[in-house]
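Of the protein chains in this complex, one is absent; all others appear in place.
When the chains are written out, they are named A and B in that same order, and each has its own residue count from 1.
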Amino acid sequence: MRKFFHSTAIFIILLLPSAPSLSSEEAIILLKKIDELYRSDNSISTMKMSIVTPNWQRTLAMQSWTIGMDDTFIRILSPKKDRGVATLKKGREMWNYFPKINKVIKVPPSMMMGSWMGSDFTNDDLVREVSLVKEYHVEKEDMGDKHRLILIPKEDTVTVWARIEILVQKESLLPVEQSYFNEKGEKVRSMYFSDIREFSGKKLPSKMSMIPHNKKDHKTVIEYVELEFDITMDNDIFTLRNLQKRFN
Amino acid sequence: MLVIKLALRNILRNRRRSILTILSMGSGYILLSFMLAMSEGSYNNIIDIFTRDHTGHVQIHQGNYLQRPSLYKTIDNVDSLMADLEKHRLVTAVAPRIYGPSLAYGKNKTFPANVIGIDPLLEAETTYLKDKVKQGSYLSSSMTRNGYFPAMIGKALAINLHLNIGDELILISQGIDGSIANDVYEIVAIVGGSESYERMNVYLSLDAIRQFLSMGNQVHELAVSLTHQSDARSFANQLAMEWSQSNDAKSELSIDPWQVVEYAFFNSMQADKQGNYISMGILIFIVSIGVLNTVLMGILERTREFGVLKAIGTRPFAVFRLIMLESFFLAIASCLFGFIFALPANYWLTHVGITFPEPIDMGGILFESMLGEITLFSMGLPALVVIGSTLLVSLIPGIRAARISPLQALQAT
Partner (left out) sequence: MSVNLISRLAKRNIFRNARRTVLTICLVACGLAALLFTDAFVRGMTTTMIKISTETFLGDAQIHQQGFREANDIDIYIEDTKALLSQLDNIPTIKAYSPRTLSGGMLASSENIAAALIYGIDADKEAELSKLKQAMKRGRYLSESGSSDESSGNKRTSNEILIGNDLAELLEVDLGDRIVVTLSQAHGGELSQELFRVSGIFHFNDRQMDKSMAFIHLAQGKSMLGIKGVHEVALRLQHTEQADDKSLDLWKTLNNTNLETLNWRELIPQLSSVLNMSSYSTLIASIIMFVLVALGLINSMFMSIYERHNEFGILLAIGTRPKQLFWQILLEGFFIGLLSLLVGLILGALLSYWKSVSGIDYSGSEMSGISLNEPIYLVINYLAFAKISLSVLVITVLSCIYPAIHAARLQPSFAMRKAL
C-alpha cells in the first residue's frame, strides 16, 4: 500500500514542471559513488580522531585495515595509555582487545549502541556500515553549486533515522555535509567533509567532523593521514589471533 | 490547706474504689506508653538499620548528581572537606564513594556492573558493608599477594559471571579523561544476597578506582553518619546554609538528608506512621472513656455527700474545687503507678524487644525484631492524656455537683 502511494507520489512529482528533482537513476548513481568513497576492495589507512566533550578532549592516532564493507581491523597507536587497543569487526560481530590486561572481549549488545572509544560514533556505526544505496530510497535536488541527496529508509531498513541528507559538490562530486534527521524533521547530527586530498589516485575529503546537534560542545573529527587502496592484504589480519597479537 | 486535706482524705476513704480507679487509669497509662515506645522505637530502629545499610544519614554530592548522576559531577578537594566534616560534633563518620558504571567480564560472559570505589575503613564505620561479606575477606586498600587490586562483588553478579573467590574480574569502562578504562582485579569477597542492594555491585578501594578511571583527589559522594538519624534534616539544612556562603566550590555542593535520598522509603514510613497515629488515637479515646466512666461514677455516687456539704454551707465553688482536686490527685497517682510499671516494661522492650517469627524485608533489608525506645514523648504523652482526660471528664459532674440543691441531693439514693 505504501509502495503504491510512494510510486504515485514520485510519478506526480515527476510530472510537475517546476520540480527541480532529476531522475532517481542519477541520484542512485551518485549515492553509490558516495557509498564507495572510502571503500574499495580493500584499504589500509592511518588516521587521527580528535574527540571534544565538555569534560575532556583527546586525540587518538589509529591504523586501520578494511576489506569490502564486512571486515575491519583498527588498532590504536596513541596516546600511550591506549596504545595497542584494537577492534576487530567481522560481519556483524565485533571484538575489542585490551593489551594492558591481555584480553579479547566480544562486544555485547549493551555496548553496541554505546560510543566507540568515547567518540560521537557508536560501535553500531562501525558495525553497520551499511550500503546507503541498498537501504535507502534516494532523490536528488539542485542547490546551486551543490546537489542535495535526500535519503528515505526503505521499509525493511533498520535505522533510527527518518531521513538522511547529503550535500554533494557538483564539480568534484564529493560530499560536503551529511545530516541525520529524526521523525519530527529535526536535524539530530551532521557530518562535515573537508580538506580534499589525493590518496592512491583518488580525490577524497580527508577530514570528517561529526557534530551532534542535541548535545552541546561535543565534536569528533576524523582525519585521514595516509590512505591506500587495493593493496594485497593478508586475510589473517582479520582474525582473533591477530587481534590478540602483542603490539609494540 | 483544708481543701487539699479533704481531697486526700476522701480519696483514702474508699480504698477499694480509689485503688480500682488508679489501677484502671494507670493501666491505660502503661498501655499507652508501651504502644508509643514500640512505635517510636520500631520506626527509629527500622530507619537506623535502613540508613546504615548503605545510605548513611546525610549525603553530599556535586550539583544535581543525585537526580542525574554523571561521571563528571565530582566533589573536588575531598580531603579537606572530609577533615572539616569530621570535626563537627554531630558527625560520627564520613565515607567517600566513587561510582563508575562499567562492563564486568568474567570467564567468558559480560554483564553491566555498578563499580563503587570506597575507603574500606571509613565505609565499615558508616555502613554495614563489612558485615555483609558472605564469603572471603573484607576489602583492603593494599594489593593482593598476586599483585592485583582486590575487588568485592555482589552475589547476583558472581552468579551471572560464574565467578568465585580468587578468580579474575575484568572491568571495562571509560575514564574521566575519556581514556579507555580496562583492568583486571582479584575477587576477594562476595557480599550480600541475591536480592540485596549489593547484588550487581563491584567494590574497589579508592586508589584502585582512581587508577581505573584516571581520577584524582575527587569523589562522587560523601555519606555522612550522625549520632542520631533524627538530626539528619537539621544538620543538612545548617550545613547547606554554611557552605552556600563560602566563596569556593563548596557552594556548589548539594547536601541531602536520608529522607530525600530515599524518599520512597520515607514516604511509606510516614504513611505507616499515620496509620499508627490513628490506632493510637483510638486507644486514647478508649482510655478516656474508661476514665470518664470511673470518675463520673465516683462523683455521682457521692451525690448525697455533696448534698450534705452544701447543706452545711460549703460554697459551690469549693465543692467544685474539691472534686477537681480529687480527680487530679487520682490522676497523678495513676501516672506514678503507671510509670513504675511502665518503666521496666519499656526498658525490656528497648533492650530485648519482640522477635518476629520470620524476619521481615523492608526495602531490601531484613529486620528480625521490633525494639522499643523510651523517650520523653513515650512517657510524657500518656501522663498528659490521663491527667487531661481526667480533668476534662470531671468538669461537668463537678459543676453539676456544685450546683445541686441540698434537698435534691439528700433525696437521691
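Throughout what follows, a residue touches a chain if its C-beta (ideal position, glycine included) is under 8 Å from a C-beta of that chain, and two chains touch if they have at least 3 such contacts.
Being a predicted model, the structure only gives us computed values, none of them experimental.
Annotation: of B:Ala7, B:Met35 or B:Leu226, B:Met35 touches the absent chain (contact as defined above). Only one of the listed residues, B:Met297, B:Ala311, B:Leu384 or B:Leu407, touches the absent chain: B:Met297.
Taking the complete complex into account, residues 92-93, 106, 108-110, 112-114, 124, 127-128, 155, 157-162, 180-183, 188, 214 of subunit A touch the chain not shown.
Residues of subunit B in touch with the missing chain: 14, 16-17, 20-21, 23-24, 27-28, 31, 34-35, 112, 156, 159-160, 195, 264-265, 267-268, 270-271, 279, 282-283, 285-287, 289-290, 292-294, 296-298, 300-301, 304-305, 308, 356-364.
Operating definition for what follows: only the chains that are shown with their structure count from here on.
Centre-to-centre separation between subunit A and subunit B, using Cα means, comes to 58 Å.
The residues of subunit A lying in touch with subunit B in their complex are 51, 53-58, 79, 81-82, 85, 96, 98, 100-101, 103, 105-106, 108, 110-111, 117-118. Within the complex formed with subunit A, the residues of subunit B that make contact are 72, 103, 105, 110, 112, 170, 172, 174, 176-180, 182-184.
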